[in-house]
Structure formats: C-alpha cells, structure tokens
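First comes the structure, then the notes that go with it.
Removed: one protein chain of the complex. Kept in place: all other protein chains.
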Amino acid sequence: MDIYLLEAIINGVLLGGVLALLALGLNLIFGVIDVVWIAYADLVMCGMYVIYWLYAELGWPLPLACAVAIIGVAGLGVLVHLLLIQPILNSAPINQLLVTGGLLFFLQSFATLLFGTEFRNIGVRLPIIEIGDIFISYARLLAFAVALIGAVALYFFLRRTFIGTAIRAIAQDRDIVGLMGVDQRRIYLVTSAIGGALAGLAACLLSLQYDVHPFIGNTFGPLIFMICVLGGLGNMIGGFIAAFVISQIIAIGGYYTNTELSYVLAFTLFIVLMFVRPRGIFAR
Amino acid sequence: MLSLAAVSAGYASFRALFDVSIEVPRGEAVGVIGPNGAGKTTLLRVISGLVPPTSGTMTFEGRAVGGLPAHRMVEQGIAHVPENRRLFPRLTVEDNLRIGAFIPQARARFAQELARVYDLFPRLKDRREQLAGTLSGGEQQMCAIGRALMSGPKLLLMDEPSAGLAPLVVEQVFELVHRIREQGLTVLIVEQNVPQVLDVVDRAYLLEVGSIKLAGTAAELKGNDFIRQSYMGL
Partner (left out) sequence: MSPRPIALAAALAILACLPLLAPPYFMHLLIQILLWGFVYTAWSIMGRFGFVSLGHGAFMGVGAYVPALLWNYYAVTPWIGIPLGVALSVLLALVIGYPCFRLRVVGHYFALVTLALSQVVMLSIIAARDITGGSLGMTQNAAGHSWYALQFPDKRYFYVISLALWLGGLAIWRLIDRGIGREALDAISEDEEAAAAIGINVMREKLRVTVISAALTALGGAIFGQYLMYLNPETVSGIEVSLKIVFAAIVGGMYALLGPTVGGLLTISLIEGLRVAFGTHFIGAANTIYGVLLILCIIFMPRGILGVLERMKLRRMREKAVAAE
C-alpha cells in the first residue's frame, strides 16, 4: 500500500478521536435534555481562545490553562442551559434549536470583537514521530490518546456512579425519575456541565494542532452533526463509531483530492446512507 | 401517618380529583378502588408529588407536604411504584435498583438495602445483569417494587400492581404485599382487582369520578351490596 495512504488512514483514526469526544458530548446532551446545541462547536472555540489567552498572552503554564479551559467551558455549558434552554424547555423544539443558533451567532461575533478575525496559534511545537517511513504528529497522537481516555472516563462515570446512572435513566424516562428522588433540573445542569467539559477538553486537544479563529466552529460543527445523525441522535456508541467512519472518509478523501472536496464526499455518502438508514446506522 | 384533607387536583385540561379526604394510619394497608378514569392514579401522583394539588392539605407524619416536588417526597419517606411499572428498559435490573437508592440516605445504605431486596426477590438477584425491558411481567413488577423499596420508605404507594399479570403472578404479588407489611411498611394500594385487594388491606376507599363515594374497613366493603354487585360481579 502506498505509504502516504497509510499515513492518511492513521491520521484519520487519530482525528476521529477528538471528533468522537465531541459527538459523545452532543449526544449526551441530546439524549438527556432533548436539545441539540447548534453552537456546540463554538463552545470549543471559546475554550481554545481561553487557552490562547492564558498561555500565549498571559504566560500561564499550559496544563493550568487547559484545566481552566475545561472548567470554564463546563461552566459555560451550565450557563447555556440555565439562561437559554431552561426558559424555553416547554416551547416548540424548534425554538430550542434556534436559540442555540442565536448563541452561535453571538459567540462568533463576540470572539471577533475580542480577538479579531486573525488566526492565532498558541505556538506549541510538538515533535513529529517517525515510524518507518510514516510521519505522525505527536500532538495528534496525544490528542487521540487523551480523547480515548476521556471517553473511557465518561463511560465509567455513566455506568458506575449514582449520578451517571441517573443521567442514563433520565434519557429513557424523564417523567418518572422524580419518584426515585432524582431532581430533574439538577441532572440537566450536571449533564450540561459534562457536555461543556468535553468541549473544553476537545479545545485543549485541538489547540495543540490548529490555529483558533472565531469561525473555526463552522469547520467541524457540521461534521459533528453529520456524525451524530449518522450514529443515531442520542446514541452514544453509534456516534462514537460514526466519528471514526466519517474521519476516515475525510482522511482518505483528502488524500485523493483536497480537504473541502473530502467534506463534500463525506456529506454525499452521508446523504446516501440516509436513503438507506434514515435514523442513523445504529439507531435503535 | 398520611392524611389528605379536601384535596383537589387536575391537569391542564381537566380536574381529576374533587375534595378528596383519606387517612392512612401507620402500619396499616389501605386500598383505593374504583373504575377506570376515576382518578386513582392521579391520587397517587398527588401524594408522591408528581402532580401538585390545587387545593386542600396533605400531611405526612405531622408535616405539611402538599406541593412538594416528587424528589422531595422521596426524602420524606414516600415511595411510589408507578402504573405499568415504568422501569428503565435499557438499564439492568441492578441499575434500576441502584437508581431507586439515589437519595443520600439510601445511598449510604445501598449495600444493605440491595441485599434486603434480593432477599425478598431471589429471582431478581438471578437476573441482576439483565436489561429490565427483557423481564417478564411478573419480574418487572417485582423489580419496580424493589426499586421503590431501595429508598428505604416508610410509606409505599402501589398503582395497580396486578395490571397485566397472570393470576398466579398476581397472587405472588399480593403475597409480597403481606411480607412488606410484616417488615413494618405502611402501604397504600390502588387497584382494579377488588376481591384480591380487599383481602390484603385493612381499610379501603371507593373513588368514583374523582370523589370518595364509600369508605370503611375491608370487611365492611366486602359486605357492601353496591360493591359486591358493581365491582365483584356478585
């Protein structure tokens, strides 16, 4: 096999890690609260700016900046739920969709206001690893590993803890959980915080590899949506697998053509798959 | 232990309960019978906090509890086994029981309560890793009761425990009610299966169209002509 193709495949897998993390976050929120945060990718953008600001501008140590970003975006997630979602939980679902659309608009403009439209890089240069004739960026490998750890941690949290079980239960029957002493509102907030934290974690991982600019959310946001719909909205495992499927298509497509065209290819395949299995490949 | 005085309640489009007053003395088993649509399920939902009362008062162990949300009621010591069981179908049996012990008091005693429930329901222990949605009707009912017991309640509300179950299983369920009472629990059962429930409870109320039409000891109601004709087919 062509060595560059192999490299592309491997990079596809590594890219899939972070996408899978974001898909988990979006699916978690949708499965529990029944809302899609259209602005989810822009929460990641906020996290990336936090890291840029703290590390590149203020000179804080990188691990600390990352920790603050994760906690910060988690808090942002809670705010999103409290201020935007909770007031309209009982109105038409379309309103919940649109209000996060408004948030997308707001976050992108606010970031432009604060930082301008230039691309900013945090300037961390991690080595390139050479295995045989294949070059793999250490940053990408690290991102993949951390994303996997995050996913596993989430898994154990949901399976083994009381709150995690409550979160899974609410997704299956939200009216009755009150009878077990579960405060629905609190669980929604916890879920929003976790979704935010996952976005914050993704921000850390993406900062190592990419520049940040106010509209970076538009590059991978629709990808995440495609992934989640493909895997079945709300289906955590489906989304996880779909992330790697899509990232492979992009990597291999990008190898044969260019990046934008590979997105188009992914979308076309996505539409074709919708013909075949409209609720997603893995929908229940 | 529990007393409702002139409680009314309803939903957005209609009222379901009109000035309902009932008493559930500590340690006793009380039944509420009546036809479909009488408001029996609404009554339990008001007591457990899922539906707020629009008027009247509710006291539990001397404390006013009317209007408290459901998750607070569980902390007060009231557990509700809902109509149609309402287990979480894609959680395992043990996860369903685990979630029953969500409140802090129950979490601290999780291991003991779990052991107690498995003791009461050995079949559940065998199936602890099985998805609740795949259980048989009788097993689901046991799981639902077990889940409610996990919170360590003082008062257990049961909504039509015999619904959709084979006669043999129904007997087992009511046998269970006996054993639960022996453990010191107070029970309030809503039922359509009148003969069986009157054999299990100490006193009962007849609820029709949202109002209490009759009240008395189980023996009194069993001997009542109206009840015998309308609800026991005699």
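In order of appearance the chains are A and B, and numbering begins at 1 in each one.
Assume a contact is a pair of C-beta atoms (placed from the backbone, for glycine too) under 8 Å apart; a residue touches a chain by one contact, two chains touch by 3 or more.
Here the structure is a predicted model, which is why all the values come from computation and not from measurement.
Asks: Which chains here would be touched by the one that got left out?
Replies: The chain that is not shown touches these displayed chains: A.
Asks: Considering the whole complex, which of A:Leu97, A:Ile134 or A:Ile237 touches the chain not shown?
Replies: Missing-chain contact among the listed residues: A:Leu97.
Asks: Which one, A:Phe144, A:Tyr188 or A:Phe270, makes contact with the chain that was left out?
Replies: Of all options in A:Phe144, A:Tyr188 or A:Phe270, contact with the hidden chain holds for A:Phe270.
Asks: At which residues does chain A meet the chain that is not included here?
Replies: Chain A touches the missing chain through residues 30, 36, 38, 84, 87-88, 91-95, 97-99, 101-114, 116-117, 214, 218, 221-222, 225-226, 228-229, 233, 258, 260-261, 263-264, 267, 270-271, 274-275, 278-279.
Note that only the chains that are shown with their structure count from here on.
Asks: Compute the distance, rounded to whole Å, between the mean C-alpha positions of chain A and chain B.
Replies: Chain centroid spacing, chain A to chain B, equals 43 Å.
Asks: Can you list the chain A residues touching chain B in their complex?
Replies: Residues 162, 165-166, 168-169, 172-173, 175-184.
Asks: Taking the complex as given, what residues does chain B use to touch chain A?
Replies: Listed in rising order, the residues of chain B that touch chain A are 48-50, 69-71, 74-75, 79-80, 82, 86, 88-91, 95, 98-103, 106-107, 147-148, 151.
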